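Since the structure comes first, as structure tokens, the remarks are kept for the end.
Apart from one protein chain that is not included, each protein chain of the complex appears where it belongs.
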Amino acid sequence: MRFRARVEVKLRPGFFDPEGETVKEALNDLGYRVENVRVSKVYTVDIDATTIDEARLLLDEMCRRLLANPTKDLYEVEVQPL
Amino acid sequence: MDLPFEIYEVDLIGSNDDVLMKISIEMGIGLNAEEMRYIKEYFKGEGRNPTDVELQTIGQTWSEHCYHKTFKGIVKTTDGRIVDNMFRSYIASVVKELNPDWCVSVFEDNAGIVDFVDGYAIAVKVETHNHPSAIEPFGGAATGIGGVIRDVLGVWADPIANIDVLCFGPLDYDYSKLPPGVKHPRYLFKGIVAGIGYYGNNMGIPTVSGAICFDEGYVGNVVVYCGCVGILPRDRYLRKVRPGDSVILVGGRTGRDGIHGVTFASTELTKESEEASRPAVQIPNPIEEEKLRRAIIRIRDEGLASGITDLGGGGLSSATGETANKYNCGAVIELSKVKLKDPNMRPWEIWVSESQERMLIASPPQNVARIMDILDEEDLEAAEIGRFTEPRRLKVLYLGYTVADLSLDFLFSPPRAVRTAEVKEDEGGEADFDFAMPNDLSSVLLRLLSSPNIASKESIIRTYDHEVKGMTAIKPLQGLRSGPNDAAVMKPLPSSWAGVVLSCGIKPSYGKLSPYWMAASAIDEAVRNNVCVGGRRWALLDNFTWGNPEKPDRMGSLLKAVEACYYAAKIFQVPFISGKDSLYNESPLGPVTPTLLITAVGIIPDVRKAVTADFKVPGDPIYVIGLTRRELGGSEYYRILNVKSGLVPRLRPSAGELPSRIIRAIDSGVIMACHDPSEGGLAVALAEMCLASGFGAEVHTSNVPLGEPMREDLVLFSESNSRFIVEVKANAEEEFCTLMEGIPHAKIGYVTKSPTFLVYGFDGKSLVDVNVDVLWKTWRNALTSR
Partner (left out) sequence: MGRKKACILRVGGTNCDLETKVALDDLGLETEIIHMNHLLRGHRRLNDYSLLVIPGGFSYGDYVRAGAIWGKKMLSKFKKEIEEFIEEDKAVVGICNGFQVLVESGVLPGIDGSISEYPRATLATNSSAKYECRWIHLKYHQASSCRLLPDLDEDTVLRIPIGHGEGNFIVGEEVLEEIKREGLVVFTYCKPDGSPANGEYPYNPNGSMLDIAGICNSRGNVMGMMPHPERAYFGWQMPDWTSRGLQPYGDGSLVLKAIASYVERL
């Protein structure tokens, strides 16, 4: 079966986010009044697996091995059948 | 005809002028009525109507961006003169008259090429990317750098340095004054700087030279100049394409991004541009281009190819047409072989797409397999998409069906554009009115040092990698105090001490007062900056950014500036080797400030002899060379005092003598430091030499050689051209003065160990007295706070 996973990798809370700060400034430069911006990355991954649980396990492994660095990142995975 | 894809025949033959113009607009090809009529006549002769692919091809090839209609056209002046081909009459004629044997290729290839040493040559190109950067600053600036790097790769040169010159509106511009569709200078500034750094840093090409200017005239029209310098072995400049050679398209896939970039660049920005033009901006991928670079250099070194060109404006349509035309042959291209990002693209879209990071390589058929091997090893995609042919026609197929078949003679002889130039007397500004001399010149000096045009650009320069490749011998920021330098020096060959010297000249604030003296001053400044570090045998690049040339006042000032280029280049006996113009820079706020960027590329036989601007030894005498005149029109001093009048600095024939004298003095080792007074005049230049070193200076205005009598403040802040400030070795004054014989020069003071900058007036009273660390912090920190 094919599943579509949405993986969001974001900095741990409290971790300084220089990219978010830069985006915040840029938005303020465009004339908005923005208080706070945090940047995260979203990966959309299509994957074949026998069950949704297996797909979740595989995605979790991918996150630990490549997509997130445990020292600074948290990740969330949502899996749906396609 | 029943075809398995969409293609349209466009009825030109049966159309009147109104319909012709409608077609031009609807297809987005930006051609005028006369050009459309000319096309109609051609197809009448062919006995058929054109396809959409053919009309697109013509639109791209004849765009201002690709063909430079204005520079190559006919200019009629309102006082009855006719200039036939401004480019040939003024710009290109300099190199023709001087005919230097060290020019390898000028104005004919993707980049200008001059000789270097040990069988190597230097290739250099500077481009504008104003329109895309105004719409999408990050992507526009990044692809500007990417494009100019491909120009250098497109003459088989390996890039060694990037150049960027940017002009913005004031960063504190009032938001409420911004017209709809125009983005705030601060937003553009951040995005453009980030885009330039992104591309150069990712590709590992050091950004070593440039400038940043601020002027109200850039609020509606931001200006982005991107340059690249490369080197190549002279005998590897492969260009011998023959009929039968294969056409290989290499690099990124072709997509819908960047369609109609060139016609977009050749029209004015309007409120609608912001949304409508977004697809015209391309997506940068520097890593793809880095892989391309590797492959191209390997193909070059193995001597496998017969020609190369980059895909820039006009995409495949321009690249194949221009290559075939250059080698006096034709080409047949099969569009279905092109690797696509989106399989549903129509033939004309494939043909004109300006997707980035693509190059066209021509190769004898027997070498194609080896080339493909190299490309595969570098993880690059490629496709053999056609052949060069005997007949001088450009033939385009899609799935075997002919979708375009054009005579190259027709395609490369568009009707000459005719422009009208309004002639105004260019007096170079008005005489000054009298105003009281400010009491406190120390605080005026500090205000000047913190003016955005003068203040350190360190906060930007440090985001550009200027050390990668390990070739940067003289850096954009000097020493541990990060002082200013006049030019960068690259040492590209491990086996030779020879260096490439890069500098630029740009004078936006003079442009509105006198386009003629603005252009002449830019050339003087570029040459002087080069000389200051020891650069010689300069070659120049010209990049014009102007308003709509179809408006006679804009055309008039453009013609003036072009004439000045000839005048100034002849004075220094320096050829133009490459250039690019960007016209139609108009916005709801009016035309862009007329701007000419001059890039100078010099050489220095031994980088160990290079000189920097920072003072070196306390006790050394300081000399000024050249005359200071009452020329403050457009000066930073008048800007901060809000004085609107004044004469713009002139360039006199006697200036031609100075560079060779300075170079001789540098080579004989008597010059310890050298700097050119420009914005802010002698006072700012001296202050910079102090703040870069930590040493002080004691100087006397009464000793400054003057062209005419004037007040002390004008002596200090005049921006007269053709002047140098030098620190002379203490025991070598006599030798130095012998070298300067016959040229105005005078000792104005000494370098001091005590870190104070002291200036005395005519009567010996103190005019300026500032601690050097205060100068340093003022200059260094003015732009860093956001």
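Each chain gets a letter, A and B, in the order it is written, and its residues are counted from 1.
Here, contacts are C-beta pairs under 8 Å (C-beta built on N, C-alpha and C of every residue); 3 or more make two chains touch, one makes a residue touch a chain.
All values reported here derive from a predicted model rather than from experimental measurement.
Within the full complex, the residue among B:I192, B:L249, B:L408 or B:A473 touching the omitted chain is B:A473. Within the whole complex, the absent chain has one touching residue among B:E127, B:D164 or B:D465, and that is B:D465. When the missing chain is restored to the complex, the residue among B:R48, B:K96 or B:R608 that touches it is B:R608.
Only one residue in the set B:S24, B:N49, B:N202 or B:T254 touches the chain that does not appear here, and it is B:N202. On the side of chain B, touch with the chain left out of the figure occurs at residues 197, 201-204, 285-287, 290-291, 377-379, 461-475, 477-480, 491, 494, 607-608, 610-612, 614, 616, 693. The missing chain lies against chain A, touching residues 15-19, 21-22, 41, 64-67, 69-72.
Criterion: only the chains that are shown with their structure count from here on.
Averaged C-alpha coordinates give centres for chain A and chain B that are 41 Å from one another.
Those residues of chain B whose C-beta lies close enough to touch chain A in the complex are 175, 183-184, 186-187, 190-191, 786. On chain A, the positions that touch chain B within their shared complex are 25-26, 29-31.
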